[in-house]
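One structure below.
Missing here: one protein chain of the complex. Every other protein chain is in place.
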Amino acid sequence: MSVNTIEKPPVAQAAAEAAKPVPEVTEKLVIFAWSGELDKLWPTLILATTGAAMGKETTVFFTFWGLFPLVKNQVRITGENWMQKMLSMMNRGGDEHLKLSKMNFAGAGPAMMKHLATEHHVASPHELMAMAKELGVHLIPCQMTMDLLGLKREDLIDGLDEPAGATKALADAQGAITLFI
Amino acid sequence: MSVNTIEKPPVAQAAAEAAKPVPEVTEKLVIFAWSGELDKLWPTLILATTGAAMGKETTVFFTFWGLFPLVKNQVRITGENWMQKMLSMMNRGGDEHLKLSKMNFAGAGPAMMKHLATEHHVASPHELMAMAKELGVHLIPCQMTMDLLGLKREDLIDGLDEPAGATKALADAQGAITLFI
Partner (left out) sequence: MSVNTIEKPPVAQAAAEAAKPVPEVTEKLVIFAWSGELDKLWPTLILATTGAAMGKETTVFFTFWGLFPLVKNQVRITGENWMQKMLSMMNRGGDEHLKLSKMNFAGAGPAMMKHLATEHHVASPHELMAMAKELGVHLIPCQMTMDLLGLKREDLIDGLDEPAGATKALADAQGAITLFI
């Protein structure tokens, strides 16, 4: 009996441990959006909104060229020195001024793609960006790229998360579906 | 004794739980094949066939430009309206008509690459595609892209899985090695 009494706690503990539900793994999706082109932003936002709609904790970390689509459409030139200004001139920001990574044909390619998308009821990047915000997708601009390009917070669209760096992105990425687009 | 009898089930259960092997995690590899170029299709198929040969449940989700290499080599023009037809003319499908993403030199680049590959016994994309099918790699064409480009199932090679969307791809991707190529 005394043995039993002594035995009990570990038994109970073992049973409790065994009964304890396996800690639920949060499903996560983290996209490193490095490219700024229309044909890359499209899958980025389609995957992000789909992932969020499936209940995944979803983050898009916008870095390097990927930051340009986050610039407000009405902002023409960004940057503080002539190099940064020149880069923004050559590569105008905003999700209404995106190019295709190939077959751009001075804008004819993107126009055709957008026309086909409308015809087939595929949401535009602009609509998908709004949808992403509504679904709670974390849209994080890369702080280092902002510094490098002289982009200020007020140059970028509203509804973004706080700018952050690679450490934050990699911390979020552990255990997630990770894509570099 | 009665205590023991009462005690037994949880003990047995706890022991059984503890003895239960940790649920085996299926190793998975999911590639989002977005690019349609020779130098991107090559690593896609080398990684997919290697992964499958290693016993990983392997899926390639072909989307956007990535769909063009799945078009039958003998099919010349695809699409239903002039925009879709023009896109297929500019970017001929089939795994024998692929370009390099750089140093294409009007076809000289791909020819050199293929020559070097043959010399070093590296399988061609065409051979790797056949090997992927034999190894049970799931080759899934993206339904949305097919609609957008006016691609019909009969335009595409045999041996593919049912066309599907981003939801299917992201569901497969949970817990997998995930690459966007």
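When the chains are written out, they are named A and B in that same order, and each has its own residue count from 1.
Note that in this section a residue touches a chain if its C-beta (ideal position, glycine included) is under 8 Å from a C-beta of that chain, and two chains touch if they have at least 3 such contacts.
Note that the structure is predicted; figures quoted are calculated from it, not measured.
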*Residue, one of B:83, B:146 or B:181, that touches the chain absent here*: B:181
*In subunit A, positions touching the absent partner*: 3-4, 7, 10-11, 13-18, 32, 34, 63-65, 83-84, 86-87, 90-91, 144, 147-149, 165-167, 169-171, 173-174, 176, 178-180
*Residues on subunit B that touch the omitted chain in the whole complex?*
4, 8, 11-12, 14-15, 17-19, 27, 29, 39-40, 42-43, 46-47, 50-51, 54, 56, 102-103, 112, 115-117, 120, 122, 177-181
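Operating definition for what follows: only the chains that are shown with their structure count from here on.
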_How many angstrom lie between the centres of subunit A and subunit B, each centre taken as the mean Cα position?_
23
